[in-house]
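Omission of a single protein chain aside, the complex is shown with its protein chains in their original locations.
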Amino acid sequence: MIAIPTILADSEPSFWLPAPVSNFAGPIDGDFYFVYWVSIFFLVLITLLLGIFMWKFRTPPGAKAQSHKDHHALLEVVWTGVPIILSVMMFWYGYRGYVDMVVPPNESISIVAEAQKWAWNFSYASNGAVIPGMSDDFNDVRAQIRAGALTPEEANAAEAKILEKAGLHVPMGVPIDVTVMAADVLHALFIPAFRVKKDCVPGRTGKLWFIATEPGIFDLFCAEYCGQGHSWMHSKVVVHETVEEYEKWLAVAGSYDETLPFADNGKIVWKRRGCISCHSIDGSKKVGPSWDGMFGSTRKFAATGTPGESIADEAYIQESIRFPMKKIADGYPPQMPVVKLTDKELLWVTEYIKSLGQNSGGTVSPRKDN
Amino acid sequence: MSGDVQPQDSNQQAGHGDGHEDGHGHSPYQAHHFDTMRQQFEAGKLGMWLFLATEVLLFGGLFCFYTIYKANDPELFKWGHHFLDKRWGATNTMVLLFSSLTMALAVREAQLGRKNRIIFFLVVTFLCGAGFMGIKYVEYSKKFEEGLFPGKYFAYENVVDAEEARMHEQEQQKLAHTELDLPQAKVVTELPKAQGLVLQPATPPMGLAAPPKEPDDHGGGASSSVTDAGHAPGLALDPSHLPPGPRPANAHVFFSIYFCLTGLHGIHVLIGMGMMVWLMVLASQGRFGPGYFTPVDLGGLYWHLVDLIWIYLFPLLYLVE
Partner (left out) sequence: MSHPEIDPLPESEDVKSGAGAASTDELGPSYLTVTKTISSWVFTLDHKRIGLMYLVGVLFMFLLGGVFALLVRTELFSPLAILTPLFASTPEAQADLYNKWFTTHGAIMVFLVIIPGVPAALGNFVLPLLLGAKDVAFPRLNLGSFYLWVTGAIFFIYVLFSGGIDTGWTFYTPYSAESGTAVIPALIGVFILGFSSIFTGLNFIVTIHKMRPKGMTWFKMPLFLWATYSTAVIQVLATPVLGITLLLLILERTLGIGIFDPRNGGDPVLFQHFFWFYSHPAVYIMIVPPMGVVSELIATNSHKRIFGYTYIAFSSVAIAIFSFLVWGHHMFTSGQSTTMNIIFSGITFSVGIPSAIKIFNWLATMYKGAIVLNTSMLYGISFIFLFTIGGLTGLFLGVLSIDMHLHDTYFVVAHFHYVMMGSGLVGFIGGLHHWWPKMTGKMYDEFLGRIACVMVFIGFNLTFIPQFVMGSLGMPRRYYTYADKFEGYHQLSTIGSYVMAAGFFLTAYYLIQSLISGKKAPMNPWGGNSLEWHTPSPPPLENFYSVPVATDPYDYVGMEYDQATGNYSTIKPDQLPARREER
């Protein structure tokens, strides 16, 4: 259980920063190490002086100070002036680095990253495909590694499998322009290896851009606190070696296999579009009602939306997905975001809910789902 | 002399017996009674000014919100201010200005120690405050009748909308009786409310943070339900209040800001009125005179500030154009 020795044996190439794999990593790391060495210099200087003075001038109570000199104009000027000069330099480096990060170049690949509680969705402008972050699957893999059910190699294979239809995929060497949005509360897109971060603010769009410089798989986190699932809301960035490889992946990943039964595709929708983070399929209570046995049951509505009750039929389900705030299931918070499903996705997910069990009469109240 | 105030003596006591004992603890008799009073008066005054500074900042925050939202969406404020009656606003301005005058006179009388006159001017000031609140009551109740609530309870629809809503409601009720056997039968009884929102014009998002397009959200649902339940049938608007154009998105934000600003100000007026009563009690006990008038003076400062804030509020809210 003690993992402290792993700190030294870790695969990270540097003690302080993750592997530098974007165009910004170089300059930012440069700024970082400039500030770092300035800081180390002053820390060592101050600590040494503290130690020496502590040692050299320590006395028992009652002794007299050797000197009572209480001002020295030149010293004051020096230790005001030197920090000012260094500060201006630091500001200048930071400013230069930051300005580069603000405006993406013209010929870049556009991707929209939309955050919701607690899932990522990446839409690719070139073909409109919506690829999920699949945080839950990655969490599963993590859990299995810890439980010892997967060896590291198996885990890598499992992740690669998930990443076939998930995650943020980008080609190497091409500017990627990511627009970030949020459907409900604040989130933030954070890719440590690229040194980029942007808050996803509901009602606004934000931008970040980068050029990946090495192929590989890298972590992607939510960095702005967003409630219960904040720490589970991670995904991966996959950097493809060439644009062709990336486009080939995109064409496959963006499609549903329409030969599958509707309910099976519905299950993919449930995972892909983030329904999974609030609606269980095994009857356990999450933020929203479970889908287990929901179809055909009588739904009671809280007074916060339209009060009343109704049978959970197809019309009700589709209305609830399209206009989630209209009827709020009694006993649940009015928090469901509008997830813009395509018509087919809507159809599939409805079929999926249907397949999860149907209650015969209208007697089961939603609370019993728990 | 400094450092020799008896701060734990309350203001009103300090003028009396304690002055004689003031001498203990430092060279006696040198600290004349008057000197002590002066220092105490200055401390009180400085404290009050600092307190007023915090008040200004409290309102300053709200004024900031006003400025930001107005800069982002000027049309909203042009639309909203039509619902505020300039005549009442102007009357209230005059009332408060007059009360400031009487308050100033009360301070002067306190300095001169003329008890009955102090009380007279305090009563006039108090009545002005009451008048101000009365007018605010009239204005507020009008807003509430029209459904101009702050935030998500905002329920205003202009006359045309209300008329349409009423017709729609009747239609739906007829439908409800004929279609009872539909699966949604249970919901149908609630339908008029749900239907009301269809009438909401699908306004395009404006301003810096447009709400996500959720036709089911607060504004719609709440608005028609309140209107239908209470006011739609007898909806009769004063024609002078008819707004010039269609309702902008986020219309409720104007009224949120209006109610926050005037509400917070109103609370301050009420506190001021309470203070007047307290000052009247003190005055009737004959406490004030040339040597001691701190409470009246500080109360006056507070009242002038409340007045001053209204002087800003009135043009900002009522006279947008």
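Every chain is named by a letter (A and B) in the order it is written, and numbering of its residues begins at 1.
Definition applied: contacts are C-beta pairs under 8 Å (C-beta built on N, C-alpha and C of every residue); 3 or more make two chains touch, one makes a residue touch a chain.
Keep in mind that what you see is a predicted model, and the values were worked out from it rather than measured.
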Going by the whole complex, the chain not shown touches A, B
Touching the hidden chain, out of B:Thr93, B:Thr125, B:Ser256 or B:Thr294, is B:Ser256
Of A:Lys198, A:His279, A:Lys326 or A:Lys354, the residue that touches the missing chain is A:Lys198
Note that chain B touches the absent chain at residues 1-8, 10, 21, 24-27, 39, 42-43, 46-47, 50-51, 53-55, 57-62, 64-65, 68-69, 149-153, 207-212, 214, 217-218, 249-250, 252-253, 256-257, 260, 264
Even though one chain is not shown, chain A touches it at residues 1-7, 10-12, 15-18, 24, 27-28, 31-32, 35-36, 38-39, 42-43, 46-47, 49-50, 53-54, 57-72, 75-76, 79-80, 83-84, 87-88, 90-91, 93-99, 101-102, 142, 145-146, 184-186, 188, 190, 192-193, 195-199, 201-204, 206, 219, 221-232, 234, 284-287, 333, 335
